[in-house]
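Note that one protein chain is taken out, while the other chains of the complex remain in position.
First chain written, first letter: the chains are A, B and C, and each begins at residue 1.
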Amino acid sequence: MSESLKINLCGVEFKNPIITASGTFGYGLEYANHIDLNKLGGISVKGISLKEVKGNPMPRIMETSAGMLNAIGLQNVGVERFIKEKLPALRKYDTKIIVNFWGKMLEEYIEVARVLDEEDVDMLEMNISCPNIKEGGIAFGTDPKMTYEVVYNCKKVMKNKPLVVKLSPNVTNIKVFGKVAEEAGADAISAINTLLGMAININTRKPFLSNITGGLSGPAIKPVAIRMVYELYKTIKIPIIGIGGIMSYRDVIEFYLAGASAVQVGTANFVDPEIPIKIIDELNNYLKCNNIRNISELTGKVEI
Amino acid sequence: MSESLKINLCGVEFKNPIITASGTFGYGLEYANHIDLNKLGGISVKGISLKEVKGNPMPRIMETSAGMLNAIGLQNVGVERFIKEKLPALRKYDTKIIVNFWGKMLEEYIEVARVLDEEDVDMLEMNISCPNIKEGGIAFGTDPKMTYEVVYNCKKVMKNKPLVVKLSPNVTNIKVFGKVAEEAGADAISAINTLLGMAININTRKPFLSNITGGLSGPAIKPVAIRMVYELYKTIKIPIIGIGGIMSYRDVIEFYLAGASAVQVGTANFVDPEIPIKIIDELNNYLKCNNIRNISELTGKVEI
Amino acid sequence: MIGTVVENIKLNDKYYYMIINNKEFVEKAKVGQFLMVQSKEYDYINDPILRRPFGICDVDYDSGDFSILYMIVGKGTMLLSTFKKGSKIEFSPPLGNSFTIQSKKNVALVGGGIGIAPLYFLAKTLKDNNCKITLYFGGQSEIDIVFLDKFEKVVDEIVVTTNDGSKGMKGLVTDPFIKNIDHYDYVYTCGPKKMLEAVSRICIDSGRAVEVSLDERMACGLGACLGCIVYVKDDDGNEIQKRCCVEGPIFDGSKVIWESVCRG
Partner (left out) sequence: MIGTVVENIKLNDKYYYMIINNKEFVEKAKVGQFLMVQSKEYDYINDPILRRPFGICDVDYDSGDFSILYMIVGKGTMLLSTFKKGSKIEFSPPLGNSFTIQSKKNVALVGGGIGIAPLYFLAKTLKDNNCKITLYFGGQSEIDIVFLDKFEKVVDEIVVTTNDGSKGMKGLVTDPFIKNIDHYDYVYTCGPKKMLEAVSRICIDSGRAVEVSLDERMACGLGACLGCIVYVKDDDGNEIQKRCCVEGPIFDGSKVIWESVCRG
């Protein structure tokens, strides 16, 4: 274990800043036979809701140039089963557990936050990219007032755990949402979630996804993610977890320079489950070669 | 010349729907020694402003995964020199000329539109992705009220030429902007312009672009473009010119199915200047093999 | 895992056969399992990005070779076809569940096109278990009927059909199969969805057990992304979700809810 990668994020000590991104790493356990989970800085689990959700009809995924589209539909076992069936096994590993969560209405968000805040998890990550069924499907993450509401109200019921708010990139001005989340009490921001995209099969003339549109992830979106992390860093004071298209340690450095204090690796887990571990090793090496005592020194150090 | 590719866009007859995208094809003439311009449906020239503009300092471009970033800074010779030095030579070719234009203030937009409307060009394409210096840098294309203003006022002074409004994808809801442009009198919409992105050189720790951020184009952004064309098609009645990551005839069909009535090819011109011509040939072939009398039959024909 | 390409043989314009060496993989491989193969040779390239799933077609425990039989479909398989002998190739361990192996039974294997791939490993295993095996092999056209010489050495009988009659009987593979269904104790099938559904119905109607191997689009192959869901009926007849990559790719054909299966 190397000192140069240790970070403290909102009071939580991570052995390294490499976290696997929500939705790309299941409940963590799926990867347990394939990589050593103990090496990871943290795991952000698949977005949890109050009740079990079955997700969208198939097909749900499609590859695109240097990226992929997904419309899983936030399928998950619900908060109760997550706590009973997944968390105890996951906790056996020496890594931080971030629980990504969401709701279809404000009340659901609050309830899930309240429940998880009492559990043996390290952080909560609020996904606000989902449409609010009560407000006619407008996503919580695309209307600043709603973002404020949901962050403020969840934070109010949380006594123990830091709250990370994960922003949607499908907005005109990400800075507004970072600022609002910060004001509403968020302890950190994670950015970005997927870009809204679509692909059509020209042979069948149908969309590749049953849901018609889906979320675009992977290296294709990295430039958008870097830009947004940079804009957020200039705007807010709370730490930022950078996400979007990370495939190698070089991408991690790039996110740090833009303003990240930790990162999440998503689509890369599908490309090769070893990637997060490789990144950790390579980062270690990079920091050593460049005489950098701790990776945190790089946060926001892009030279303008 | 094939009947199956002939289209009529806002009263202008194109021999085929393949138009080279603004900023990726100079003033057309740069490509004259490399491909047969007479084969193209149309050429959208580099964005023209009232006065000559020198553009941003270097570096201005950088490659990313399946895409590229550019921050040319809208360098152009200005409307007067364009008309005097470029247009006569360009008009010698048998292809439609679309003049992409922009301004730093509302008045400049109106003036350029007024001037070009009297010239021997086929269409004007208004680029509203540029920041308005008068209004403190907010882009005309990210505030619906400003979009309405600029479209309405330009249209008012245009007596002869159809006006295409080119939308920015960096907005929460593209439908709003399509609708507003339509209401303000736009004859067609083109979508999309580049996504705002950034890349950092981890060795120098500097952004790869002197302008810090730049526009992301290429296949990486195609899923976002297809989604937006689809959303626009469901919202507005005026025709849509699809743009974003087109590399092959299959991409053109995909844009048509999503709702396009013509397309523009951008970054692909750098990859291989022959691509637009290849696409035209392959489209011809595709339509023949699939017994489609005219490509327009495909517009919006995605099966949901 | 990383292996070495031992051979990458073009069978015809549509099909290729790749032999890869990796002892560890071969030791783990179970019949009916698949693997996720990285089709690009250089990890600094990001297009294509995802690995591609392929059935294990054959394994050789002595040499540590295993093989995949693949059809050229899109950019992943086009790239795969360019791998040269001796190249390194990256892939997952063997994934998914496996076929149930019958002993001393009369079994039918029904393969459609590239669906033949996992049936070869299966046929060899069933033969070792003293089954009497009939292979029904259907294709669109002559070009789709590959690997027959290999199968001839393993199975007891082969019935070939093509849609256009260019090889074997003209028609669907289910035509001869339905006529002989009474001869078999157990049926295994892999191929296009329509065929799997038809074969399953025939088996259900005649009370035969049928195992189907399903293709769903996959991202992770490990059960994490939930991109590959198949809906099946549980023992009480309730519709439940299975992940094709973990609880599949082999399913009880009588339990699959066919409307939910989206891959051809």
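Quick note on the criterion: contacts are C-beta pairs under 8 Å (C-beta built on N, C-alpha and C of every residue); 3 or more make two chains touch, one makes a residue touch a chain.
This one's a predicted model, so the numbers in the text were calculated from it and none came from an experiment.
Visitor: Specify the shown partners of the omitted chain in the complete complex.
Guide: A, B, C
Visitor: For the chain left out of this view, which of C:M1, C:L79 or C:I178 touches it?
Guide: Touching the chain that is not displayed is residue C:L79.
Visitor: For the chain left off this view, which of B:G78, B:P144, B:G185 or B:P273 is in contact with it?
Guide: B:P273
Visitor: From the list B:S4, B:T24, B:T95 or B:T235, which touches the chain that is not on show?
Guide: Of the listed residues, the one touching the omitted chain is B:T24.
Visitor: On chain C, what residues meet the omitted chain?
Guide: On the chain C side, contact with the omitted chain comes from 40-42, 44-48, 75, 78-79, 82.
Visitor: On chain A, what residues meet the omitted chain?
Guide: 65-66, 219
Visitor: What is the set of chain B residues that contact the non-displayed chain in the whole complex?
Guide: On the side of chain B, residues 23-26, 30-31, 34, 46, 54-55, 57-63, 65-68, 70, 72, 75, 210, 218-220, 247, 267, 269-273 touch the unshown chain.
Note that in this section only the chains that are shown with their structure count from here on.
Visitor: Would you identify the shape of the chain contact graph, picking one of line, ring, star, complete or other?
Guide: The chain contacts form a complete graph, every chain touching every other.
Visitor: Counting only C-alpha atoms to place each centre, which chain is farthest from chain C?
Guide: Centre of mass proxy via C-alpha means gives B as farthest from chain C.
Visitor: Could you state the distance in Å from the CA-based centre of chain B to that of chain C?
Guide: Those two chain centres are 46 Å apart.
Visitor: Calculate how many whole Å lie between the centre of chain A and the centre of chain B, each centre taken as the average of the chain's C-alpha atoms.
Guide: Taking the mean C-alpha position of each chain, the two centres sit 34 Å apart.
Visitor: Using CA atom averages as chain centres, what separation in Å is found between chain A and chain C?
Guide: Distance between chain centres: 36 Å.
Visitor: Touching two or more other chains, which residues of chain A qualify?
Guide: 65-67, 218-220
Visitor: Do you know which chain C residues sit against two or more other chains?
Guide: Expected reply: 46-47.
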